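Could you have a look at this structure, given as structure tokens, before my questions?
Note that this complex is displayed minus one protein chain, with the remaining chains in position.
Entry: chain A
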Amino acid sequence: MIDDITAEPYSSIVFLTNTLGNYSFGGTRVQKLKLLYVDDEPANLINFKISFKSRYEVLTADSAQEGLEIFQADPEIALVIADQRMPDMSGIAMLGAMRKINPDVVRIVLTGYTEVTDLIDAINKGEIFQYVIKPWDENEFLQILSQAEECYLLTREHNRTSST
């Protein structure tokens, strides 16, 4: 039935969707992780939110300033995805600022074109965890997000054990 609906290349997406569904509804973890996506293009925000809302609790902001405000207001945000090219502030700069607020947050940069030097610099400095290239492939994006999630959970676990 499902195969009838979706074309072959998207079978995995459907599978993932189902898996995500399990997470959401019948899985071991009831609470979805909070995720913030900052991009100056509303279309991207919409696409992202609709694509990943079943898996994560998606917060969006259409400027770096707004993103920082939301981030500061909500300490539960586990992942931040930011577009590199924004009018008021670059994604890396914003993520750097967020790192100062909460170093545990996993930071991902989204870019339309590989500005390699900036990204390498950012990765070397430990500013960001990963980068995703636009236009994104949903599967790859999900994989990166789940890696990031794992990283976040491990860090949190580590922090808790070390603090006790």
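Basically, a contact is a pair of C-beta atoms (placed from the backbone, for glycine too) under 8 Å apart; a residue touches a chain by one contact, two chains touch by 3 or more; residues count from 1.
In this section, contacts and distances are computed from a predicted model.
A.B. asks: Just by its UniProt name, which of "ABC transporter ATP-binding protein", "histidine kinase", "ATP-dependent Clp protease adaptor protein ClpS" or "Chemotaxis protein CheX" is the chain not shown in this complex?
C.D. replies: In UniProt, the chain excluded from the picture bears the name "histidine kinase".
A.B. asks: What is the set of chain A residues that contact the non-displayed chain in the whole complex?
C.D. replies: Residues of chain A in touch with the missing chain: 2, 5-6, 10, 13-14, 17, 41, 43-44, 46-48, 50-51, 85, 111-113, 115, 133-136, 138.
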